[in-house]
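Note that this complex is displayed minus one protein chain, with the remaining chains in position.
After this line comes chain A, so read on.
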């Protein structure tokens, strides 16, 4: 048995936030689920957009088309949120599921810093991957639109929807991390988020009158999603940037709640 070589107790300075962020990055890239989820995001986000544009280009170019080609150029990105929330949830709940969260908090006793590092990392990764995926879908889909002479320029609302997709997914990543810390269980957290993003919007349609309209306006899929859409389908929704500000406020509420619970509960 060899002895323990290095001298003890020489460096006790608190590691900076950069070290914690770096550690979270090592964690994120060393499990396969990260790569599977991101691959799903790209394949669905860019692939579906390209496919839909390819199938509809001819019709969109014809006189009977009653929709603008712009609304097809981010089609696949409507499903990308599912992959984003799964990734965000897993970075937290996989740790609770395996008991690794205790290793994490033993290594970094400040839970707020662990939470922040995970949230910042998810936001950064999802912004980059989200924007790149939207652009990839644009390039693929627009090739078919251009072939029919109805290509859309990468400018104005279309350009905004590209990095808007990145921003929306980044916000969802932070939301998913927070829900992960609240629920601590993969299936539970994913179910809650997918219900909120994909099921609630259709159910809210059954709520009549102005109440229904307001609830619809405030659903995170609409407040946050508008910024990722080049063309507004629904005139009753908030403007993209106003909506995004409301979305960030909604995320902040959940983050604050998760932060309080994280401080109170035993790991």
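Rule of thumb we're sticking to: a contact is a pair of C-beta atoms (placed from the backbone, for glycine too) under 8 Å apart; a residue touches a chain by one contact, two chains touch by 3 or more; residues count from 1.
Keep this in mind: contacts and distances are computed from a predicted model.
Participant: Hey, which one's the missing chain according to UniProt: "STAS domain-containing protein", "NADPH-quinone reductase (Modulator of drug activity B)", "PadR family transcriptional regulator, regulatory protein PadR" or "ABC transporter ATP-binding protein"?
Facilitator: "ABC transporter ATP-binding protein"
Participant: Give the residue, chosen from A:20, A:197, A:219 or A:255, that touches the chain omitted from the document.
Facilitator: The one listed residue touching the chain not shown is A:20.
Participant: List the residues of chain A that touch the chain left out of this view.
Facilitator: So the residues of chain A touching the unseen chain are 1-9, 11-15, 19-20, 22-24, 26-27, 30-33, 94-95, 98-103, 105-110, 266-267.
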